[in-house]
Every structure is written in C-alpha cells, then in structure tokens.
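Of the protein chains in this complex, all but one are displayed in their positions.
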Amino acid sequence: MSAHGLNGRSRADTAARIAADIPDGSYVNLGIGAPELVANFVPEGREIIFHSENGILGMGPSPNDNEIDWELVNAGKKPVTLVPGSSLFDSADSFGMIRGQHLDYCVLGAFQVSARGDLANWLTNADDAIPAVGGAMDLGAGARNVIVFTDHCTRSGAPKIVDSCSYPLTTVGTVTAVYTDLCVIDITAEGLVVRELVDGVSFADLQNVTGAPLTLPS
Amino acid sequence: MSAHGLNGRSRADTAARIAADIPDGSYVNLGIGAPELVANFVPEGREIIFHSENGILGMGPSPNDNEIDWELVNAGKKPVTLVPGSSLFDSADSFGMIRGQHLDYCVLGAFQVSARGDLANWLTNADDAIPAVGGAMDLGAGARNVIVFTDHCTRSGAPKIVDSCSYPLTTVGTVTAVYTDLCVIDITAEGLVVRELVDGVSFADLQNVTGAPLTLPS
Amino acid sequence: MVDKLVPDIAAALDGIPDGATIAISGFGNAGNPTDLVHGLIDQGAAGLTVINNNAGNGHVGLAALLEAERVAKMICSFPRSRDPVVFESLYRAGKIALETVPQGTLAERIRIAGVGIGGFYTPTSVGTPLAEGKEERVIDGRRMVLETPLHADYALIKAWKADRWGNLFYRRAARNFAPMMAMAARTTIVQVQHIVDLGEIEPENVMTPGIFVDRVVHIPVPTDENALHDAEQAARKAGEKQ
Partner (left out) sequence: MVDKLVPDIAAALDGIPDGATIAISGFGNAGNPTDLVHGLIDQGAAGLTVINNNAGNGHVGLAALLEAERVAKMICSFPRSRDPVVFESLYRAGKIALETVPQGTLAERIRIAGVGIGGFYTPTSVGTPLAEGKEERVIDGRRMVLETPLHADYALIKAWKADRWGNLFYRRAARNFAPMMAMAARTTIVQVQHIVDLGEIEPENVMTPGIFVDRVVHIPVPTDENALHDAEQAARKAGEKQ
C-alpha cells in the first residue's frame, strides 16, 4: 500500500499493462528507470523495436556478464545487446527519428502531468537543482504517443496528476496517456478520461487522490 | 585566336594553370564541363581529393568501357571510378561539406563574373530559359576558394568579366579568382588584380577586352 | 511480426491518390527507382507533385511519367538532361509547374521535413532570383535566407539490399537523396535488388534504418534507364528512317 492508501498494482504490473497496449511492429523508446521494465513484458508473438536515443534501433536485453561491451550502451549508459535487424546511427539521426515523429511510443517517468498533457519530469524547484534534461524534451515533443508511467502519488501522498504543473515543464500538451499503479488515463481534448481502474479502486477513490477533474469515457 | 583577337592559351593550358595552384592535400570540386579538365593536370606528387556533389569524396578518372558502373556517376551523370580512400555519402552530407566550407576549392564555369566577385553561371536572360541551377549556388556560396574557369570573352567577343552582371546571379561576392585564356585575376577587396598575363598579351590588351577596371599587384 | 516485403510493384504502389506529392530518389542512373516510376504510370495517379533532382531524360522513367501528363508540378534543382525534350515541351506549353531549388537546399529541405525541423537559414541563393520572397537575415556576418521543409506523401527509392524490417544499404553513388526522402515521406516505398536476412546488413552499415521504410518490393534486375533510353532512341531513329 502506498502513501495514497489505496491498494494499487506493482510497477511490474503497470509495466505489463503498458506493454499490452503497444501494438506489434511499434517503434518504442523507453525512458531510463521504471519505463525500462516495459521491455520485460512484450506479449508473446509481438515484435517491438526498441530505440535508444544514443543511436540504437533494435536494442535487446542486458548482456550476460561475460558479454558486456562498453561501446554498446543504452541511454542510461548501461550495457545492452542488439537483436538481428538492429541498426546504429549518430545522435543527430537518432533525434531526427524522435523529433520527426517516427517513434510510435515513448514511455517516460514524471514528477507531474497536467490535465492538458503538460509534462514535468526533468527539474524540481529545489534551489540547488542542477538543470539536466537529457533527451526528455525531445522525446516528449516528438513521439507520436507519449505515455507517462508513474506512481499515482508522490511518496508523501501528493497527487502527480494535477491541473497545472508546479515544476518546470518538459513539454507542453503532448502526453497522450498516463499509466499508474491505480489506473489508465487518456489525455483528450476534453481532459482526463479514466480508461481503466485497478480492481478494488473506485472512481471516487481515484478522484480523491488526483489533482485534476477526471471523467469516465462517454 | 578567339573573338577577342588576342593569342590566348588553350583550355587545357588554363586547366593546367589552375591545377598548378591547388596545393597538395586539397579537397576540390570541379564543375561540369571545362572545369573537369583540371583533374587531368594534377602535378606529380600531389594528392588532390576530388568531391562530387552527388555523394563522392575521392573520385577517380573515367572507367574503361568494360568497367562502367552506372551506380557510380559524377555530377554530370557520367560514369567515374573511386580511388583508395574514397568515401560515399548522401546528398545532405555532401552539401553539408560544401555549405559548411569544408571544400578548399571549387572550379566553376561562368557566363559573367563581376568586379566584386559576383558570379552568373546558371541562367540566361532568354525569354524561354528554364531555370536549372543544380549545385552551382551551393558550391559558389560554400567553397573556401571559388575559382572561375572561363574564356575571357564570349564567342561574340563581349567581355565576361564585368562591372556588374547582367545575367541572374548565382552567388554574391564569393568568387576569389578567375583563370581565363588570357590571364589569372584575383578578386580582392580592392577589385580585380591581374596576377598573371599569358605571353604576348599586355595589360592594356587585357583591359581592352575586360568590362571592369583592372589593376596590377601593388 | 514486422514484414515490410510486398509481393509486387502493384502492391507497393497501392493507394497512391491523385494529387499526391511523390519524392523520387536517384541521380542519373544511380539509385533511380525506374521500375517503381513505370509502375506509377500503370497505377494511374495523376495531378502529382514530384520531387526529384532532375526532370527526366528522353522518354523513359520520370520523363515517361511526365509525358503521360500525370505530373502537375516538378520540384527539382536541374530540370535539364541529355535529352530534356519532354519536360521542356510541357513547361513551354504551360502544362507543368516548376519550382527550382538549389541542390543542397533541396537535400536539406527534404531532410528537415524528415527530422521535424520547421525551417533553416542558409547562405545558398542569397542575392539571387531563387531567394526572392524569402525571409533574409544576417547571422554571424553572413547573409542567410529561410528555407522550409519539403514533405512528401510517398517516397519511391531504390536500394541494393533490404531486410524484412526495411533496413537499407545503397551501393556506390546510389544513396544521394534516398535517405532523406525515406525520412520525409509519410509512406516510403523501396525497390531493392537483394532481400537479405535480418542481421545480414551489419548494424553499423545500415544506411536507412527500417523505421523510415514502409514497403519493400524485390526487383532483382532493375530496369536500366540509360540502356532503355538508348534502345528507345535507336528505335525512334530507325522509325524515322523508314
């Protein structure tokens, strides 16, 4: 049980839920951290092609210890492998793929997401925070579908889905869906639409721990 | 003897004169037509790397008839060869080399060149002229040294080196030197400076067939 | 499973509507997807805007598409060739529009359409008729004009090797405009001489990653446009003599 007091699913289950929604043949970038879990849950029979913004398409799982190649790392600088059919390219081409809207999905973490799809995930308001953005703004602005994978609330129980982000923005209005331990929410022109609730959580429960108005699909 | 009535050198000799001025190790693009002759006169011992704007660096001479490969052509769409050390790339990268001022020299033909280094070499003023520019504007704007290789006068004897071009411009103020059947002229901040005259042609002769004021080096 | 191979040219060109913008790669014979272009004549789409470095040669390939009056507008750097009769006569008859773009600007305009950039400033064409009407500014002391992206609905390109993911390898000077066109087009259609297994093109040597490719058709022996042109000219001359 988390700070919100509700009985949510595990991160692994949320990752699996995201993976279930990504169609066969998609080109997908997974952000560093929890989003990387999604790769572990690609349903049988689907071919998903993973992109890493440092210049890899067709990224495979982590290598065995005796197969580590430090010239083959992912965006988190950890060693990875290649699958047959992979390609390698420079950073300008890699971000060309991103900015040019060729990626079907990116999955990113979030500090906050707003009701209109603004994302804040790179910088806190702490006085001594050092601005480090990496590829987050490019991914958030460029992928066709920007999925946020996050706990529904912060560790102290504050909502992460809010009317308006209080943290500095990463992108404006580009998030398409949010997958949390409690629900799946689509961000539409009409606002936040709850597509799914996890078992045992009611709409009222969810609204209670969410900082912006929710609706159910019409 | 040409329309200007003076005893100039042959195109081959002008090409050789240009080649003599291109230092060892230069990256050079030769325009279609007469400029291509320059490649035949690289002095012994110099390694000049020829660029073709359709995506070749390290272009070699024409192939023998039995070695023609129509996937390996130059900017004039004629079959060429590669020398050891050559590289191949796409048109964006190729024109990146040009626009980014990485080429040491380009050699272009001209309808007209002005005293301030404007070049007109792509379009006449004929009513039915079809505008076809190819890579001329990119080369003229991008190469570090833009050499014009031209007959000193038109077939009808009109000067091609003029105060101001009457034909539509290719580039503004970028020509660095002009090599003709009669002379070598540097285009400087002070105007047209005659670096060399061919044997038997006087400065007065040259001024007589030139449409802009000439000076001698100070 | 990702499988971009289609059985034949008709399947490769399926759905191209009238009025589409088609980017066609190639520079001379190198990288020229002549079989797809001929297929497009059979396919029937008309009122097309075509992006190519040139505007056809003789009466074959792109020139044949033009001659069939399927093209409303050409965007190219050099609408001239050894034998430019088809384009020139259409142009002089007012039957085709022309946008002339410097070759490097053409390549970069296509590239930025593919990489999501909205415009760029370039020194090329400054002070010339091709800069007329374009926004100009001085950057680091150099006059520059603003150029805009050149998107395409379809790209028709030719490659040497492809796998089922659509990864491409081009031979020799066949690359030219193809990588940018593959990025800039909503649907990229490739004719390829060799279909290879996944992984057979070394990852480092993939020139166009499959993400930019939609349909691949295997044409092991592509039409040689130069040879076809020569044969066509010989036949024409023989006809004149009779």
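The letters A, B and C name the chains in turn, as written, and every chain counts its residues from 1.
As a convention for this text, a residue touches a chain if its C-beta (ideal position, glycine included) is under 8 Å from a C-beta of that chain, and two chains touch if they have at least 3 such contacts.
In this text the structure is predicted, and so the values were computed from the model without any measurement.
Chemist: Taking the complete complex into account, which shown chains does the hidden chain touch?
Modeler: Checking the complete complex, the chain left out touches A, B, C.
Chemist: Which of C:G39, C:G58, C:G116 or C:G210 touches the chain that is not shown?
Modeler: The one listed residue touching the chain not shown is C:G116.
Chemist: Of the listed residues A:P23, A:G45 or A:P131, which contacts the missing chain in the full complex?
Modeler: Of all options in A:P23, A:G45 or A:P131, contact with the hidden chain holds for A:P131.
Chemist: Could you list which residues of subunit B touch the chain missing from the display?
Modeler: 24-25, 27, 45, 47, 49, 51, 57-58, 82, 84-89, 92-93, 95-103, 142
Chemist: Tell me where the left-out chain touches subunit A, residue by residue.
Modeler: Residues touching the hidden chain, for subunit A, are 52-56, 69-73, 77, 82, 88-92, 94-96, 98-99, 118, 123, 128, 130-138, 141-142, 168-172.
Chemist: Over the whole complex, note the residues of subunit C touching the chain we left out.
Modeler: Residues in contact with the chain left out: 108, 112, 115-123, 137, 139-140, 142, 144, 148-149, 169-172, 175, 203-205, 207.
We adopt the following convention: only the chains that are shown with their structure count from here on.
Chemist: Go through the assembly and pull out the chains touching subunit A as well as subunit C.
Modeler: none
Chemist: In terms of CA centroid distance, which chain is the most far removed from subunit C?
Modeler: A
Chemist: Using the average of all C-alpha atoms in each chain as its centre, how far is it in Å between subunit A and subunit B?
Modeler: Whole-Å distance between the two chain centres: 55.
Chemist: Taking each residue of subunit A in turn, which ones touch at least two of the other chains?
Modeler: Residues of subunit A touching two or more partner chains: there are none.
Chemist: Send over the residues of subunit C in touch with two or more other chains.
Modeler: Residues 111.
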